[in-house]
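Apart from one protein chain that is not included, each protein chain of the complex appears where it belongs.
What follows is chain A.
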Amino acid sequence: MTSTYKDSGTASLNDEEEFTDILEERRRNTDLGYALRTFNPQPYKGAPSCSTSDLNKAVLESQYLRYIAKEIALETGSSVEKVRQEARGILEEMSHNLQLGFIRLMAYTFNKVFKRLFRSIYVNMEGLNMLQQAIQESPVILMPNHRSYVDFLIVSFVLFTYDIPIPVIAAGIPLASMKVVGEILRRSGAFFIRRAIGSDKLYWAVLSEYVRTIVRTGCAPLEFYVEGFRSRTLKSVVPKLGMMDMVLEPYFKGEVFDITLVPISISYDRVVEESLLALELLGVPKPKESTTGLFKASRVLQEDYGCMHVNFGRPLSVRQLCEGKINRSEYNLIPRDLPQRPSTEIQDCVNWLAHLIVRTQEEGALISPWSLMACLLLQAPITTLTEEGLQWHGLTEKTLWLRKLVLDFRGRLNWPAHTPDSDVMSSTVALHHSIVHHKAGRVYLVQDGNPASQDPLSPEEKVMRTAAAVLMLVSYRNQAFHVFVRPGILATAIHITKSTQKDELFSFFCFLRDVFSNEFIFIPGRASQDFDEACSLLQKCGAVHISQQEVTVLETGLEVLSFLQKLLQPFLESYQLIFRYLCENGAHVFTEKQFLPAVRNLATKLILSGDLHTFEVLSSDTQKNVLSALRRLEAVTKLRASQQNEYKVNKAAVRRTGDILSGKIPPESLHAIPDARL
């Protein structure tokens, strides 16, 4: 087989992208030879060579840090020298120590590991070429999604392979505390950021100056996860803005001509930590990152994880994107070295850009056949999956139907070409033997169980066991969700309002978009574009007919609409359940610690009694998203004074939101749609 193939998916114009398997050549040559290859990248043209110690010195001696140090000294009453000493300590803990030798070591190790884990690692060469070009023109920010620990150094690995400057990477501090590994990561370019920095002013100052100095000097590409952390649900996470602010500030302040953002979409056929993620979502604490843990995890090396795709997106010019959106002259009146709170205009722009990047990552992600199957499996009744089994034949037919729909919806599908569909189906199921198995023409959900030797499980434990398997399915479904979400919301709006009036549907669409904006990525201010997109996709697949005023459902479209509506059903059910909990539960004030298990208990009870059909409400991710949504809708407020995350409920507002969601009252009564300026 050749090492390249065409991405058979997207309907967009540039879908003739070629992916190259970078492991293929590795398999043919020695790992050592590869690790010791000459590495001679072309750096950013304006960049002076800048050693780690130069960088740290520049940060410590910056006017900005001096200013902040003085301010802190004044506030706390300690001496400036002491504060600066503290800053030095923070920087030491934080800073990377990129060394080519360690990159080689990393490359060598990764070669070994990756060749074992994956059949192929596909990279789009066109994206790499554009990146190579972009790196010479302006400071580049690499923005991958984060779905697995495995992808932490994958970008460095690819760039090393193709002679492109190695990035410095923002990482969470727990990685740094791993013995040896932490240091290796540091020397491979990682710098470490504490979680929950909160209001530690000095820490913020050191971090932001560090990041800005890297961008300003362009000494190395900067890589960070705009989603902030690894997505436990394999769904895109609403972007965090802290790093984004720091990274973009040098452009806003005119310290660089432009900044290039490169969204990178990493997709997996099978995620290494799939079961851990599900357990974590169910409240089983995640194992602490430790070196011994890493070795224990080595049994994962025995497994087959299929292919990995690293899709380098088209480089985006911040200058072009911000054109006309912001007025940079607001920075003219304060010395640039001093901290300045950006205007709401700039903040909105940063938020918009961050969302745009995540959306672009989504669009660049490849959807595997397994994700399609997961969508369908989840629509079957749970007893079918656990007991009777789902008809293989029916599943195959439905999956092929869905494949067509995904293509209609311009999804980027990773469906092997030149292979009979039945082979694709069965090899996919084989790859995911940890979740389903195929036996005698039927498919069953694998329930990771302790063998019968143990005591029989209690009904609650059984629910949890099933939930773990279901949540794994859910996460693979989520990999494809971005393709369906906009038409799905429209389908839901049609289903709930029973209306054909475009404006009525639009306002319900906006309401749902608003309620679910922690679940799915919506670019702020683009409600009407999202609606139009949803309309045109549904029209394209023959589900509806759109006229000036009306959206009419076509007979031929019922299958699509029902599929989409069922796809979103778990979210609606979960939200309603939690709304109900908040309204019926006596307390007006609760903490997050009480809230999560209480909801989980209620849900378990209802599942057992057959009143609730979704397991997704058991996921802490869903629960937290509901809370965030309610806070956004101002039905729940966080009490400032409290230390342990106390919330206050406005029950009437929660009830009203629930009533709108179930279609009892129209959504106009809710607060206005955010302005569509951006």
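Things worth noting here:
We take it that a contact is a pair of C-beta atoms (placed from the backbone, for glycine too) under 8 Å apart; a residue touches a chain by one contact, two chains touch by 3 or more; residues count from 1.
In this text, contacts and distances are computed from a predicted model.
UniProt lists the omitted chain of the complex under the protein name "Alkylglycerone-phosphate synthase" (options: "Eukaryotic translation elongation factor 1 epsilon-1", "Alkylglycerone-phosphate synthase", "Tryptophan 2,3-dioxygenase" or "Proteasome subunit beta").
In the complete assembly, the contact with the undisplayed chain comes from A:336, out of A:66, A:314 or A:336.
Of the listed residues A:255, A:345, A:421 or A:559, the one in contact with the hidden chain in the full complex is A:255. Considering the whole complex, the residue from A:133, A:327 or A:601 that touches the absent chain is A:327.
Seen across the whole complex, the unshown chain contacts chain A at 46, 254-255, 257-258, 327-329, 331-332, 335-337.
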